[in-house]
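What you see is the complex with one protein chain gone and the rest in place.
Chain naming follows the written order as A and B, and within any one chain the residues start at number 1.
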Amino acid sequence: MTTILESDAATTAVPQSTNREGLIFEHSKRGRRGYRLPDLDVPEDAEALPASLRRGEIVDEVEVSEVDVIRHFTRLSKLNVSIDAGLYPLGSCTMKHNPRLNEELARTPGFALSHPLQPDHQVQGNLALIWHIEQTLKEIFGLPRVTMQPVAGAHGELTGILMVHKALAKSGNARKYILIPDSAHGTNPASAAFAGYQIKELKSNSRGTVDIDTLAAAVTEDVAALMITVPNTLGVFETDIKRFAEILHDKGAYLYCDGANLNSFVGIARPGDMGIDVIHSNLHKTFSTPHGGGGPGAGPVGVSERLVPFLPTPTVEKAEDETFYLDHDHPDSIGRVRAFNGNFNVLVRALTYMRSMGPDGLRRIAQIAVLNANYIRARLRGSYHLPYDAPSLHEVVFSDKLQTPKDVHTLDIAKRLMDYGFHPPTIYFPLIVAGALMIEPTESEPKEELDAFCDAMIAIARECEERPELVRSAPHTTPVRRLDEARAARQPVLRWKR
Amino acid sequence: MTPEDSRYAKSHEYINVEGEIGTIGITDYAQKELGDVVFVELPQVGTQLEAGDELGSIESVKAVSELFAPVGGEVVEINERLAEKPELINTDPYGDGWMVRVKVTDPSEVDELLMTGEEYDEYVETESH
Partner (left out) sequence: MTNLPDPLTSVHRYISNASEDVREMLEVIGVDSIDRLFETIPDEVKLTALLDIPGPWSEIESRRWFRDLASKNKSAADHVSFLGGGAYLHYQPACIDQLLLRGEFLTSYTPYQPEVSQGTLQTIFEYQTHQCLLTGLDVANASLYDGSTGLCEAVLLAERVVCNRKKVVIARSVHPQYTETVRTYVQNLGYEIVEVGWTADGRVDTAALREACTSDVFAVAVQSPNFLGVIEDYDAIREIADACGAVKIAVITEATSLGILTPPGAHGFDIAVGEGQAWGIPTQFGGPYVGFMVVKDALKRHMPGRLVGETVDVDGRRAYVLTLATREQHIRRGKATSNICTNEALIALGANMYLSLMGKEGLREVGEQCLQKTAYLRKKLNGVGSVSLPFSGPVYNEIVVRTPFLAAQILADLEHEKILGGIPLGPFYEGHDNDFLVAVTELHTREHLDHFVAALTAAISRERR
């Protein structure tokens, strides 16, 4: 990783690698082949398909060799940053190390080549695995059951809120509203809306947390649930959470926890003990399955006893003879939330990780994740404005307040960080902080990487003072520089055309 | 310089009334806050609106804002040019960047509900602190 420090070289340097790699469609040459199939070994039947159903040539599709393909994708890969290459401090994304053992075991042929519609007796290994990961998550959550069907956090949220809806409807009144703090991620209100609820936004207090009196006033008999993130999107733990649960349960409402920030307290405390009724977890965050440029993921949902009847169907059960089976007998289930069995091979990776960590490893994750984030907080607090004084756990949110007098903003700081070889933190989220910079290092990061990051951030803060135009026009050394995003949205070009 | 011949809503729309017809758009302050406009969603001609009704939305690259009717009226014309050139809202919010023309239902609403240019400027001053 090269470090570009403040110097004139940074402004005049020619970018290391300009993006000269064209589109695969531009590489295509008539007659090239990238594959070979065995010769057809059955007699050809001209009547096999009516002519009217047969498509002609797939116009403009590519003809390239294997060499072309390897070269193309290899070159493109070099334009990406990645966790393998360095710190990726995106808040609430938990960009931790992706262990390679996970990849190896997911590729075990017995797993990879099993088919979702095989009868139970043929897939005992798979069903056992799903059962085992549920047991482990039950223990981590402190909740009686967990569904493994949802394939992403947002998918888990929808599943959870649908269960709440059904449970309340069964008691006679599905109710109308879901309470959501203004610091919440946008998927929360979106999921609530998809499930048929209206949203009432709760204003955070001066600590950035939910104010208990505000909550008490807002919880009426029309409220189905409160959706909160714990700790919240500022990294601050909701210390009153058990009391929130009491207030809600008193009025027959539910407490939903967005588990995106589980990395901060796994093994230290359990959601079930806090009175949480339903929580989704992101296996691609806390449990190390790779982000892969945006997925796949998995979003298992843990529920309290009251919600168990409404879990998605089927569930995996263990029979008395120690065999496993899919149980479809759930008359009150919300139904299935996806075809087949969820992202099974993501579950394989996550369970591999859970076993690699063991109980002490899982606890250490939270301890070091919180240590790393607080270290960054301590090192950067002189250079950047800390909008909320409350102690934070595994992530810390700064703002650009100290830099805006020089007309340098969060976006510019983020872009300049790229010149120092780092992927920027999350920017402009949570919305309650203007110019938010949300930093989550995770527990994987060694101290020297954190120091390099802090050194870079401090150097940039100095640049904001002394050479703001350098920051405002960043990045300078990336394969491409700032993009015209307005043009991309005004005149959308969403595919290649000849 | 906020034009004095128009009236302004707290939600940063303006209306410039000539005879029965009011031309509605967003203010210069609003377009600056929004950034580069990339898309505008406007109501159908014929839509009946009351003051405060949502009449459409305006998108920049990173944000979307609802547009609200400053007074009640019937939509008689929309600015078709914005489909091709939404940036007119940034470059000329009071002129070519106009969005919707309405036949004002109750002309008294214009003074009752809205602010003058001077009042709007003051309002913006206090709001941004």
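Keep in mind that, in the parts below, a residue touches a chain if its C-beta (ideal position, glycine included) is under 8 Å from a C-beta of that chain, and two chains touch if they have at least 3 such contacts.
Bear in mind the structure is a predicted one, so any value in this text is a computation, not a measurement.
Asker: Which of A:50, A:172 or A:331 sits in contact with the chain that's absent?
Answerer: Considering the complete complex, A:50 is the one touching the chain left out.
Asker: Pick from A:146, A:362, A:397 or A:470: which residue touches the chain that isn't shown?
Answerer: A:362
Asker: Looking at A:196, A:382 or A:405, which residue reaches the missing chain?
Answerer: A:196
Asker: Touching the hidden chain in the full complex, which residues of chain B are there? Just list them.
Answerer: 38-39, 59-64
By definition in this document, only the chains that are shown with their structure count from here on.
Asker: Based only on mean CA positions, could you tell me how far chain A sits from chain B in angstrom?
Answerer: 38
Asker: Per the contact definition, I'd like the list of chain B residues that touch chain A in the complex.
Answerer: Going through chain B, the ones touching chain A are 35-36, 38-39, 59-62, 86-87.
Asker: List the residues on chain A that touch chain B in their complex, please.
Answerer: Touch list, chain A to chain B: 428, 485-486, 488-490.
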